[in-house]
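A single protein chain has been omitted; all remaining protein chains appear in their positions.
Lettered A, B and C in written order, each chain numbered from 1.
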Amino acid sequence: MLKVGIVGGTGYVGIELIRLLANHPKVKLESISSVSYQGQKVEDIYPNVLNIVDLVCESSDEVINKCDLIFTALPHGLSEHIVDKCIRNNKVCIDIGADFRLKSEDVYKKWYQKDFEIKDIHKEAVYGLPEVYREQIQKSIVIANPGCYPTSAVLGLAPIFKNKIVKPDSVIIDAKSGTTGTGRNPSQITHFSECNENITAYGIASHRHMPEIEQTLTELCGGDVIVSFTPHLIPVSRGILSTIYVQLKESPSIEEIHDIYKDYYKDEKFVRILPLGQVANIRNVTHSNFCDISIHYDSRSQRLIISSAIDNMIKGAAGQAVQNMNIRMGFEEEEGLMLIPPAF
Amino acid sequence: MLKVGIVGGTGYVGIELIRLLANHPKVKLESISSVSYQGQKVEDIYPNVLNIVDLVCESSDEVINKCDLIFTALPHGLSEHIVDKCIRNNKVCIDIGADFRLKSEDVYKKWYQKDFEIKDIHKEAVYGLPEVYREQIQKSIVIANPGCYPTSAVLGLAPIFKNKIVKPDSVIIDAKSGTTGTGRNPSQITHFSECNENITAYGIASHRHMPEIEQTLTELCGGDVIVSFTPHLIPVSRGILSTIYVQLKESPSIEEIHDIYKDYYKDEKFVRILPLGQVANIRNVTHSNFCDISIHYDSRSQRLIISSAIDNMIKGAAGQAVQNMNIRMGFEEEEGLMLIPPAF
Amino acid sequence: MLKVGIVGGTGYVGIELIRLLANHPKVKLESISSVSYQGQKVEDIYPNVLNIVDLVCESSDEVINKCDLIFTALPHGLSEHIVDKCIRNNKVCIDIGADFRLKSEDVYKKWYQKDFEIKDIHKEAVYGLPEVYREQIQKSIVIANPGCYPTSAVLGLAPIFKNKIVKPDSVIIDAKSGTTGTGRNPSQITHFSECNENITAYGIASHRHMPEIEQTLTELCGGDVIVSFTPHLIPVSRGILSTIYVQLKESPSIEEIHDIYKDYYKDEKFVRILPLGQVANIRNVTHSNFCDISIHYDSRSQRLIISSAIDNMIKGAAGQAVQNMNIRMGFEEEEGLMLIPPAF
Partner (left out) sequence: MLKVGIVGGTGYVGIELIRLLANHPKVKLESISSVSYQGQKVEDIYPNVLNIVDLVCESSDEVINKCDLIFTALPHGLSEHIVDKCIRNNKVCIDIGADFRLKSEDVYKKWYQKDFEIKDIHKEAVYGLPEVYREQIQKSIVIANPGCYPTSAVLGLAPIFKNKIVKPDSVIIDAKSGTTGTGRNPSQITHFSECNENITAYGIASHRHMPEIEQTLTELCGGDVIVSFTPHLIPVSRGILSTIYVQLKESPSIEEIHDIYKDYYKDEKFVRILPLGQVANIRNVTHSNFCDISIHYDSRSQRLIISSAIDNMIKGAAGQAVQNMNIRMGFEEEEGLMLIPPAF
């Protein structure tokens, strides 16, 4: 049994990860840390795991000492030093925060107003989107788990960017997310009375997931990519739906494009390309690690419209982190992730 | 035009009151105060009234000076001194907080852990439930607007308590409230991700609205009343549904009981006794000042079951405050309150 | 008092219209018709209007005979003959269905698979979007009330199309609607267990509101317009948010564009251009006749992003119909429509 731990285990990503790891047949969840709740039992903070998870929050050092693989689930800016310690102790680290996602320090600085503090460790990191970077993930010591929006958007776009059939400046991503993406801290925007019966865009043209999306698309097509990305908050707990509009360089039939998608993902366990005529929605993927993708052609405007749905907390966070662990450790990729989405 | 003002105008009850008063044909909303937002425009705090309400938050003294009738919408313990100032300036005050609802200082002390600080003004106050205390409301200088749960529960019980046909120790009130009842401040319990897809009881056997319910029922029947009261939080923004279980002293037919209810409320504009066979729900009263009541007889257990529904923010707070103002000032009672509940 | 009636009064638009007309100071709601419920009382079908609306469903002929102005709220294809009767009786008709919205019979045929049956009456009709066609509305005998999505989209785009600063083939409208837009009939897609905690696109590149949007934009700019339009169903009862992406011909500053919007709508009571930096949402407009519009510039992709929010049942249907009546009859335009959106 692989001993695993979580630094920052009491946020929403942390508790979701606890839930997945507690049922994973190849690992033992050995230790978790929390600055806010050190010394407290997890089941007292999250009564959903009452009688199931018997852990007390410890310090991050204890987690690193006790475990062979460490997940960090921290606000951005706080992972670097933890990851550095992991590396120095030769322990694999899967960082679910943003600190290692962007490869360019300049880009990171522009969007996060912060330097790379420990510069040389960043080149050890791989961007942990298995469907694009599986080979590198197999051998990296630091895996930067992607953001939730980028996971949904990039999976929806990878086949046509890899095949270079899309106009790279034509991409518009209109994304809708459930509230768990904002985390556990109460705020006005997620106060039930204000979030319920509402929908609003936020971070228009300024969300930090934008450069992350562009970085991967640029690598896929080999040229510069600028996207428009507008996230919205919708009154559901889980799920992200990205509706993506692109223009293609030529005019393949929708069947040909569908074949490109099916071919690109033919060996992927967690990406489902829907039959033509069906439309992806979040209900069919929430509580699972799946990404459902449907494609549609608007012949009047000659735009391809892609609908890409994930559970933001699973494929968009904790589940993908487990998938990365499985790849890195040589486990079956779906180990602990055979979650069938409920019909309701 | 009557000049009216609100002390504590930026909480949820405050903004709902602003909305009602802005459309009231007999009053001018002259001034509102807010400790947190003094100097700020209401429309910057609540963009729903953009271009509609042109007020800047002032001090409570300015409100009292400028207005003839003052609403206080403050956390309990903060109204007493404001009300005292109003009285000394001979201005009618409608207090939507809890400070003047309980007549007995002992009871108040037990439930609020606090003395009456300015003792003699409490005897000026009338409990502002128009359907029970209309005559006193017409001439009081201080009107204590009832709590939301007590409004729903007492209206559902008043006819049978007034007619003394109910066993006074048999009352069980199982109440379900929307989230606006908890106010504007974000908290874990009203955090969308935790409140959504959930229902929970809270304050079991210890909620401060319990003595308030008992006080009025005791006055209605002339004997001591102890009730069981369990509030629940449900994932809707507005509305309270009280499901009430009682045992009757004798065994009238359901039609006779129905007649008692219809007779008791025959002149009431805002209480609707549903035809036998229909069941009250919150959707048919939200966004209005109505209280819908349906009654049901369980012949096997010989219990009467009453379903009583209100909008917690209107009949349970701001609307009832306006109704009290209308009564006190001699306006038509439904002035400014002809809100037809939407079908959806 | 103007005598008004509704043909097809028991659908969702019908009951919302009843609610608005019952409180309108210049009209008397004289009669409504319903094929499904003829002979039944409205309050038995919609208990929200219990004790408020005292009408029994009649035949459409009775409505036309008794009233001076008739609203038709019928599924498409059923209005033509009713409207024809109204015209022959010289009665103003406001049709909330789709039969008179499209001016070209060819376009109508393509999208509705149906001819204009009574051809000559179509040229009497004006498209009832007051902010664009107010002058024509003042004198028409048939007013085609716009669809909900077109209202939200066209109001968000009119200023830049009128000023011809937008590239006409660049428009992408990603719209999100509450469930009341689908009407009263239960279906799998609006079954609570399937609609709740879900979001899905539908009618991608094939929704009938698309040609309606294009028709008005084409008239505004004087050139052909093709848009991409993707509606989504979100788990809220009311409201439409359209997130609109366009490219401009030149590069004005965001302040200049903001001025164009403010100027275009400077005399409009029901369109609110939000201050720069704020974002439109549906909560601030639901239960009112307002359209809130916010604009945003994405300097990286050089796209203008417009957020336009309405209540689909009010500004998107029944409220706009009342607004059209007010304009046509010479009433104050906001008569009966001074609905302040609630904060929650």
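Quick note on the criterion: a contact is a pair of C-beta atoms (placed from the backbone, for glycine too) under 8 Å apart; a residue touches a chain by one contact, two chains touch by 3 or more.
Only a predicted model underlies this, so the values are computations on that prediction, with no experimental measurement involved.
Screening B:100, B:133, B:297 or B:331 against the full complex identifies B:297 as the residue touching the chain left out. When the full complex is taken into account, the listed residue touching the unshown chain is B:238, out of B:238, B:258, B:315 or B:328.
When the whole complex is considered, the residue among C:60, C:79, C:152 or C:179 that touches the unshown chain is C:179.
Among A:197, A:212 or A:298, only A:197 touches the chain left out of the display. Where chain B meets the omitted chain, the residues involved are 169, 172, 174, 176, 193-194, 196-202, 204-205, 226-228, 230, 232, 234-239, 241, 243, 245, 279-283, 286, 296-301, 303, 305, 307, 344. For chain A, the list of residues touching the undisplayed chain reads 12, 15-16, 19, 22-23, 46-52, 180, 197, 237-238, 272, 274, 278, 283-285, 287, 292, 313, 338, 340-344.
Although one chain is not displayed, its contacts with chain C can still be listed: residues 12, 178-180, 182, 184, 186-188, 190-193, 195-197, 235-237.
Going forward, only the chains that are shown with their structure count from here on.
Farthest chain from chain B (centres taken as the mean of C-alpha atoms): A. Computed centre separation for the pair chain A/chain C is 39 angstrom, with centres defined by C-alpha atoms. With centres set at the average Cα position, the gap from chain A to chain B is 46 Å. Mean C-alpha positions place chain B and chain C at a centre distance of 36 Å. Taken residue by residue, chain C touches two or more other chains at 197, 237-238, 283, 344, whereas all remaining positions touch fewer.
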